[in-house]
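Complex shown without one protein chain; remaining protein chains in place.
We call the chains A, B and C, going by the order they appear; numbering starts again at 1 in every chain.
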Amino acid sequence: MTAMTTPDLAGPGGHHDVSEARKLAMWAFLGSEVLLFGSLITTFLLYRTRVGDGPSAAEIFDIPFTSISSFILLMSSLTMVLGHHSWERKDWRQMRVWLLATAGLGMIFLAGQVFEFTEFVHEGLTVSTSPFGSAFFVLTGFHGLHVAVGVMMLMATAIMGFTGKLREDGGMNVGLVGLYWHFVDVVWIVIFTVVYLLAV
Amino acid sequence: MATLTPQAPSPASTAAPGRGGIWEWITTTDHKKIGILYGFSSILFFVVGGVEALFIRLQLAVPNGEILSADAYNQMFTMHATTMVFLVVMPIASAFANYFLPLQLGARDVAFPRLNAFSYWLYLAGALFLTVSFFVGGGADGGWFGYAPLSTQVTEVVRMDYWSLGLQVLGVASIASSVNFITTVLTMRAPGMTLMRMPVFSWMVFIISFLLLFSLPMVTVGLIQVFLDRNIGTLFFDAANGGDPVLWQHLFWLFGHPEVYVLILPAMGIVSEVLPTFARKPLFGRSFVIFSGIAIGFMGFGVWAHHMFTSGLGPVAEAAFALTTMFIAVPTGVKIFNWLGTIWGGSLELNTPMLFSLGFIFLFVIGGLSGVTHSIVPADSQQHDSYYVVAHFHYVLFGGAIFGIFSGIYYWFPKVFGKLLNERIGKVNFWLMFIGMNLTFAPMHVLGLNGMPRRTYRYAEGLGLDVWNLVATIGSLVLALGIAVFLYNGWRTFRKGEVAGPDPWDARTLEWTTSSPPPEHNFDRIPVVHHEDDFWHQKYTTDEEGRAVAIPADLRPVVAEGPDEDIHLPSPSYHPALAGLGIFVMLLGLVYVPWGLIAVGVGGIGFLWGMFGWSLEPLVRGDH
Amino acid sequence: MNGTERHEGRLRVGRRFFRRPTGRFVLFSIAASVLLAACTTDIPQNSLDPASPQARDIDNLWWLVFWIAVVVFVLVEVALVVAIVRFRRRRRGPEREVRQVHGNLRMEIMWTILPVVVLAVIAVPTVKTIFDLREAPTPEENALVVNVIGHQWWWEFEYPELGFSTAQEMYIPAGRSIYLNITSADVIHSFWTPRLHGKRDAVPGRVNNLTYFADEPGDYLGQCAEFCGLAHADMRHMVRAVSAGDFEVWAAKHASLPEIPEEGAVASGWETFNIICVACHVIGDVGPGVDLTVPVADRLPGGSGDYVLAPNLSYFAEREKFGGWTFENDTAHLQAWLADPSDLKPMTPELNDLEEGRVLGMPNFGLSPEDISNLTALLQSLE
Partner (left out) sequence: MTEAAHPPHPTPRDYWLIAVVLAVITAAEVAVAYIGVDVVKVPLLFAMAFAKFVIVVGWYMHLRYEKKAYRRLFYLGLIAAPILFGVVLFSFGVLIGS
């Protein structure tokens, strides 16, 4: 019975801790996202060798390039956590710097992905070349979409930091954005291995 | 991030500015109002789905029926199922959950009131979007399960675009409300309300929230793949080019089977509330009922491939899924036995809510047993996609889910609207539905065994199908009459219903401690909970023999005087509705690319406006 | 407690309800007798009237489970009805004193374990039958291979060892194992001849197998069981089990080319066929010979590899019905079909896309009455 008991987060008078609730909700949402990316990755695993007449993964991937962009995304987790740290210490100036740095790294990653996609299309791999192409573009594209949303959230948070709205709220915006951002990074860790490295 | 903004605290006195009317409903963030919105919308779609069902039955009344064309028939059965599953049973469970989850937990609202409103408007956007398709070239016609490559085959006709986009939006709405309910349960319970003291209905809502949270993403991916296959030429389900249609079946049923439990568990929760109230006994083996609900939830994820027993999974997978499917009968059986244990030795008040709950048990047993026959893979290879299956799941979903929901409506109507539904009409309603239901669906067992496949718009004479089809059609008319009686009962009650007090049934849970309907802030003072069925323990104690002894009113524990000092209620907001409207316009645009991209842009602006307004709102109002 | 009026109301109801158990039992016995009645013999698609060892295995398993289910059903529903009758609130006398029982661990554990035992009883034969039915025939059985290909909305039957294909009616020798390779040319179908075996999906890009074995010569009606679009209801087939000798004769006929007269209405019909119909249909060795990227041909063992867009019409006249085994093969129906196929059977030929291999029905070619009667003569000559 105790297996399901959880800390009673409700305060007296029903004044629950809003920031705790939001963090909890974010974790639940991320749990759901695991299944979303799981489905996409499963589709990819099923189709990774079905290349038809189109280029195969080994022929087309540029592993050194992707390794660098993966590394950049990985390091954005570091800047994110440092931003989170300064937010906790209420060091708004540093926080803004780190958040913008994170957003910048995210945008570099996205630019790399755009470049990569363009290259692939030139080399003859599009969404309708083969099931491999469909699965690859939809999986990485979906991840890219998540990164883009994350960049927007980071920018919005940083801007709110400038205008002072963040401080008034006292919620946990940076905490939430951080969770989301790290999750997107974690997904890329899996994609990098499953999609790219296994194809070498 | 925007979707997770907290409720805007504002004093109760200013919570309902005098704008009134429709605007008040559009901007409401009150979980009770949102619950009512959900309720009325789903009753409306219940009528729509019912009319679709009647068309189907009239067409099949005689061999080679000519009421509908094949095209119209295919739209009818596709939209009947889609409507009933996504626009009726799920949202009506959401209606009950919205209204009663906070009340049962002793909370003032759900964790995220505006996210809650957003869920509703998103649901409405998706529902209207699906229904709109009827007026622009026809409703979806690929079956509610949308098997690829049939659903991706004809891209010139946009019906399945409506279907795949509409379902995705409904899915997002459900994920949002699941996150909301989970957080509500984990953070908003009144002091002393441990999880094991939580009412069983709340428990079932908690469980289905997890089911939806983890199952919907999978079908979302499938739906995206269908949409992309149709619109940008991806090859996910194109067998000629190496795609595999069976992938869709996995993704769909990985969602589709947990979904079945999403439909039935709330009804089981309702029955578990109604039986103890009218049997005057606590729920028998309460923890067994809760844990069997959890078990059903978990196991619901492990049986999806039994929908694919004829797809060619191979004998090992078939045997494995046969066993898991059989095993799910165990927790289901536990529930039924515990309900029997609850009424055994009680003092049964056979009023309408109770009749519907007892009817639920009676019919669900039949549906459960025919469900076991599906796990017998060889037998299932005969019954699969035949009318036998149609019979089975209507016993579960109509005899089960809908009867449970009707029980809930009769049970909680006085709490929501302050008036009792008429008992005499209610009984007529019950018996018409009970008889109609059996007349309609029992013959379908025979039809299936006689070899009638599902989703066929006509059948030839001489196949031994004539008589039972006619009986089923007559039954469906009786059923329709029963539902008409119900609608009349509701309409009549609004006009001249008997006024209900706060606790008309002498019930057991916290929602009955407040007035009917409850005040906007639910409880003057947040209750402190000491027992399961806490309200009952405030009214009764037991003697040495374990019999209930009423506590005289003047001896009941005194609740502290006066309301809480600062009652925080969420402020109204039009942003969720605006974001929902934006999504609706965007969806319409997506169907008609490239010209529709203009609509996508317009809708996108509306959506972003709603989102940004929403996320900035509390910052403006919160600290004034 | 709330007033006595409501109490009165409850009791009236209780009384009315008292009559209901009889009603329920009537209902139950109707249901049971109906199920039993379902195993009468003159229903052509009756899954409870097995005509092959495979269908019999399934049937035996079904009845085992059915009777177990009946016992459980009776026990549970009787308990429910007894509880309702015995513990309903009565009009007279004081209200029953209810003991507030919260549960009984021993009973709860018992009724958790009991279903497990019952299910174990069912599980063993189920698993055994699953594996039995999936076994391919051994070489000693000398099974006849038939490739079954689903099309919207008709079935193609290819006999790779005999070198021909036909449609709508599948001839098999009775008393010999038939090994089916089932696949589809377009969307998912499901091949189902209830009296011979359970259904098996025809999935494009995959091959599923079934073993048929008709005990006796006879006709076994079947139907597509997976929703496959507009005319799903009109996609039927007939399995004709004939004696081994008759099958030899039939196969020999199909392995040879049909004879077409040099003159007369039939010859004119043949000319029209060669101009119009040949785009999709085959008679003898005359056919479209389309070469498309096909999910079917390269996967079916021993198949001809020729992709067929429409039913093979060689020896059309031997068929009892056409158009997905839906319409009587007589002059009236043939002429109506040729005049406007979609009027007879719901199809959408306007959405055909031969490049993509998408055929959703036979178009209306606006044939003249003369063409129609000539073509009808041709088809009726192909015996």
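We adopt the following convention: contacts are C-beta pairs under 8 Å (C-beta built on N, C-alpha and C of every residue); 3 or more make two chains touch, one makes a residue touch a chain.
What you see is a predicted model; the values in this text were computed from it and never measured.
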Chains on display which the left-out chain touches in the complete complex: A, B
Residue among B:214, B:387 or B:584 that touches the chain left out of view: B:214
Identified contact with the non-displayed chain, of A:70, A:157 or A:173: A:70
Absent chain, residues of subunit A that touch it: 6-7, 9, 23-24, 27-28, 30-35, 38-39, 41-42, 45-46, 49, 63-64, 67, 70-71, 74-75, 77-78, 80-82, 85, 178-179, 182-183, 185-186, 189-190, 192-194, 197-198, 200
Residues belonging to subunit B that touch the chain removed from view: 182, 186, 210, 213-214, 218, 244, 246-247, 250, 254, 301, 305, 313-314, 317
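The working rule: only the chains that are shown with their structure count from here on.
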Top chain pair, ranked by number of contacting C-beta pairs: B-C
Chain nearest the global centroid, as defined over all protein CA atoms shown: B
Inter-centroid spacing, subunit B versus subunit A (mean Cα positions, whole Å): 32
Centre-to-centre distance between subunit C and subunit A (centres being mean Cα positions), rounded to whole Å: 48
Sequence positions of subunit C contacting 2 or more other chains: none
Residue ranges of subunit A touching subunit B (in the complex, touch as defined): 1, 4-6, 8-10, 12-22, 24-26, 28-29, 31-33, 35-36, 38-40, 43, 46-47, 50, 52, 127-128, 130-131, 133-135, 137-138, 153, 156-157, 165, 168-169, 171, 173, 176-177, 180
Parts of subunit B lying in touch with subunit C, wherever the complex brings them together: 69-71, 74, 142-143, 147, 149-150, 153-154, 156-157, 239-246, 279-282, 284-288, 310-312, 314-315, 318-319, 322-323, 326-327, 329-330, 333-334, 336-338, 340-341, 343-351, 355, 358, 361-362, 365-366, 369-370, 372-373, 375-386, 423, 427, 438, 442-443, 445-446, 449-460, 462-464, 468, 501, 504, 506, 542, 545-548, 550
Interfacial residue positions of subunit C with respect to subunit B in the complex: 1-2, 9-10, 13-14, 16-17, 24, 27, 30-31, 34-35, 37-38, 40, 42-48, 57-58, 61-62, 65-66, 69, 72-73, 76-77, 79-80, 83-84, 87-89, 95-105, 107-108, 111-112, 115-116, 119, 122-123, 126-127, 129-131, 133-134, 186-188, 190, 192, 194, 197-201, 203-206, 208, 221, 223-234, 293-295, 326, 346, 348, 351, 357-358, 360
